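Heads up: the structure comes next, in structure tokens.
The complex appears here minus one protein chain, its other protein chains still in place.
Entry: chain A
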Amino acid sequence: MAQIKADPNKVSWEESAFPILCETCLGDNPYLRMTKQSQAKACKVCERPFTVFRWCPGVGMRFKKTEICQTCSKVKNVCQTCLLDLEFGLPVQVRDTALGLEDNAPRSEVNKEYFAQNMDAHFQSTENGLGSGGFGKAESAGREMLKKLQRTEPYYKRNRQHICSFFVKGNCTRGAECPYRHEMPLEGELKNQNLKDRYYGTNDPVARKILAGPKAGGGGRQFTPPDDKTITSLFITGLTDAVQEKDLKGFFYVFGELKSVVIARKNNCAFINFATRAGAELAFEKAGGGINLEGAALRVSWAKSRPVGAKSEQQKAGPTPGAVMDALQAGPPPPPGSNSKVAYPSQDPTYQGSTSKYR
């Protein structure tokens, strides 16, 4: 644990044995090797020196390191590296909005340090951060919403290499050797992110996107019966492997005759196609608030009509494009390399043995 000097007037220097990290930042490698360097860098929030840990979160990922000190991390209950909430994996702004938490961390230089030291002392005596504190009943609705918003599995794409800045300018000379990604960055609001804003939960474009998104009730998903009377399909998200086609059929056939049930396992979603509009409307009325099948909390919404044109012909067999987008937001794709046969060289015992001599 963090050891803090006794004298309250001295600037306390953190010394920790283990980082505070989220599952995604640690990566999918169970045999993780980390380096530790005491007081290696200044915390990017409070600017006090802290212990930096550095590790590679899996094959083809970039090396990651801790960016903020453990005190700052505990104050907000966030991961030391990605600054996302430890419990939900969501941006601070989203969590604070949902739970109605007030941001009272000071921003001025002197006050920041004083605050950090006070928090240090507080954590010393109570041993719990924000996350382990009890939440009132008023927050339970917010917690429900956060549960809906959070990802079901770790999102390892976040650990990929950064985009090659030289490639973006068009003059990367390294070619195939370049370890950075040769892709063009996303345009729009999301590219203007900043660590301090994300930490304090102010002006965070990702949080704005999530809060305005379909799952937070900001529109996007259809909850009222669509005007287009030809739509007789419902869109189910949040599927798990335990939910089979017969379970869905068994649940929905009572509302009306089913034309078909299409399950997209990859995206954890399904379409229930009713024969009649009345059946679909009745089903949505009963199940629109979400249903529970085989232990999975399923969310139900109206499917969207296919756009008319050449594209709709190509995708006749698959789900509607709008629905696919929804499904992509609902659940992350499996991590890269999770299906490869040899995941890590360090899983090879000879590899481990070859190094032991020098430790």
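Just so it is clear, a residue touches a chain if its C-beta (ideal position, glycine included) is under 8 Å from a C-beta of that chain, and two chains touch if they have at least 3 such contacts; residues count from 1.
The definition used in the following text is that contacts and distances are computed from a predicted model.
> Choose one: "Component of the SF3b subcomplex of the U2 snRNP", "Vacuolar fusion protein MON1 homolog", "Ribosomal RNA-processing protein 44" or "DNA replication complex GINS protein SLD5". The correct choice is the protein name in UniProt for the chain not shown.
Choosing among "Component of the SF3b subcomplex of the U2 snRNP", "Vacuolar fusion protein MON1 homolog", "Ribosomal RNA-processing protein 44" or "DNA replication complex GINS protein SLD5", the correct UniProt name is "Component of the SF3b subcomplex of the U2 snRNP".
> From the list A:Thr35, A:Gln124, A:Ser140 or A:Ser165, pick the residue that touches the absent chain.
Of these options, the touching residue for the absent chain is A:Thr35.
> In the complete assembly, which of A:Pro30, A:Gly60, A:Pro185 or A:Gly250 touches the absent chain?
Only one of A:Pro30, A:Gly60, A:Pro185 or A:Gly250 touches the chain omitted from view, namely A:Gly60.
> Touching the left-out chain: which of A:Glu177, A:Asp227 or A:Asp241?
Checking the options A:Glu177, A:Asp227 or A:Asp241, the one contacting the hidden chain is A:Glu177.
> Residue by residue, what part of chain A touches the chain that was omitted?
Its contact residues with the unshown chain are 33, 35, 59-60, 176-177, 345, 354-355, 357-359.
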